[in-house]
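Every protein chain except one is present and positioned as in the full complex.
Entry: chain A
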């Protein structure tokens, strides 16, 4: 996640001071990606060095505020009009774990999938609880933003669960189709299903 881009985008709204940037960021994204104040100040220093922001004087309470330079405004516009790069998929520990589980002998793949699905389902329930508390999020722009961030987490967790279901179905089919030449890991998956059945 780019703290730099987020800070710039917030300053497009109006000049703000450091702590305020953090508060505004979190009112839109909840505590999903907590920012520490130190991170905010370091980023502001770098943005000033790069000529993207400049001091905008103090507010009534003496907070030092910042505003975008012309170059900063251009940077924000470019960010919003450029899709997030998808060329390099982020390393996905779960996909790697399963890829290894089906090939490393002696791993009970069925149990790996079941346990992960349970954990992902619990996370999904937690996000949904937050959604229930957040209500429908149409009163304020920031609430709507936070609701959309929650939806993003919900859809991602759902996709993971669907993929786990898919993996399980494919593994079971592989076991059925190759009963004679069943590799040890496939037999394990089968055994765990049987065990669960009892």
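Convention: a contact is a pair of C-beta atoms (placed from the backbone, for glycine too) under 8 Å apart; a residue touches a chain by one contact, two chains touch by 3 or more; residues count from 1.
By our rule, contacts and distances are computed from a predicted model.
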item: Name of the absent chain as recorded in UniProt (options "Sarcosine oxidase subunit delta", "NADH-quinone oxidoreductase subunit I", "Vanillate monooxygenase" or "ABC transporter ATP-binding protein"); value: "ABC transporter ATP-binding protein"
item: Full-complex contact with the absent chain, from A:56, A:161 or A:174; value: A:161
item: Residue, one of A:5, A:20 or A:114, that touches the chain absent here; value: A:114
item: Residue of A:53, A:124 or A:171 in touch with the missing chain, whole complex considered; value: A:124
item: Missing-partner contacts on chain A, residue numbers; value: 114, 117-122, 124-125, 127-128, 132, 154-155, 157-158, 161-162, 165, 169, 193, 196-197
